[in-house]
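Only one protein chain is missing from this complex, and each of the others stays in its spot.
Just so it is clear, A and B label the chains in written order, and each chain counts residues from 1 on its own.
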């Protein structure tokens, strides 16, 4: 059975229609190729309350929610803040791994503030806004997600 | 003079006697071989208040307290939450190092949420529940502990 996923593009300019969302479709395709069923795609502005509300709502029915955008350090980048607010637990090792792998591709990977956390039985993963960066980051940790979702759902025979 | 240590096995099934505690004895042996005197061994259920209370109590007289179990992401895994609650300071670099070294042995190391922190002059270190993982994780950071305990006790001539 496929795991359900959602892709949230978080970008003021994409939300206003001033820029084409290239990252969202790339991530949807990659998830589909890896046995996830992408059941929701949204484009949101860089607004913490709107992001937090969407994450909370989607996590009720969808197991894996990836966001793209808003992980940098510009004033409008608030995706990590929204994610921290709604997640009951953060998986620091997943963000560490994304940055460590990202550093092999870009010298600025260390500036990404993207988080990974859990809400109930769902996992939220913050990816950068750049399409190449978003895809590379997702590839670097995607192997962890099905196992993590099993553990969250109570299949705990292989504990970590 | 030997440094004092405690080993806390944190596992519902070990606590109920439904599973043999293999990690605790392995860690005790490894600590003994490395100049620690293991003066306390306990088996606790995955209950945050019980874990927090034990950590606080043991830290009054014991310098190094290792826990095994409850560091994963299942609902019952609450060892990091208890540890965060009782520690005045967290040593993020120690958890990072454990995960980075763990990644050489298991692809799921990034999912471990184990923390390292200080209570007064004591250090608490969260290790995974799996016996091999627990032993490997302890080995990966054990060289830091005597120096860290010296610093905590006020021997600060070599600052970091």
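We adopt the following convention: contacts are C-beta pairs under 8 Å (C-beta built on N, C-alpha and C of every residue); 3 or more make two chains touch, one makes a residue touch a chain.
This structure is a prediction, so every number in the text was calculated from the model and none was measured.
Visitor: Return the single residue from B:7, B:52, B:91 or B:134 that touches the missing chain.
Guide: The missing chain is touched by B:91.
Visitor: Looking at the full complex, which residue from A:109, A:123 or A:141 touches the chain that isn't shown here?
Guide: Looking across A:109, A:123 or A:141, the contact with the absent chain belongs to A:109.
Visitor: Of the residues in chain A, which ones touch the absent chain?
Guide: These residues of chain A touch the chain that is not shown: 69, 71-77, 92, 95-96, 99-100, 103, 106-113, 128-130, 133.
Visitor: Considering the whole complex, not just the chains shown, which residues of chain B touch the missing one?
Guide: Missing-chain contacts on chain B: residues 89, 91-94, 96-97, 100, 118, 141, 143-144, 147-148, 151-152, 154, 156, 159-160.
Throughout what follows, only the chains that are shown with their structure count from here on.
Visitor: Can you compute the centre-to-centre distance for chain A and chain B, using the mean CA position of each chain? Integer Å is fine.
Guide: Each chain's C-alpha centroid was found; their separation is 30 Å.
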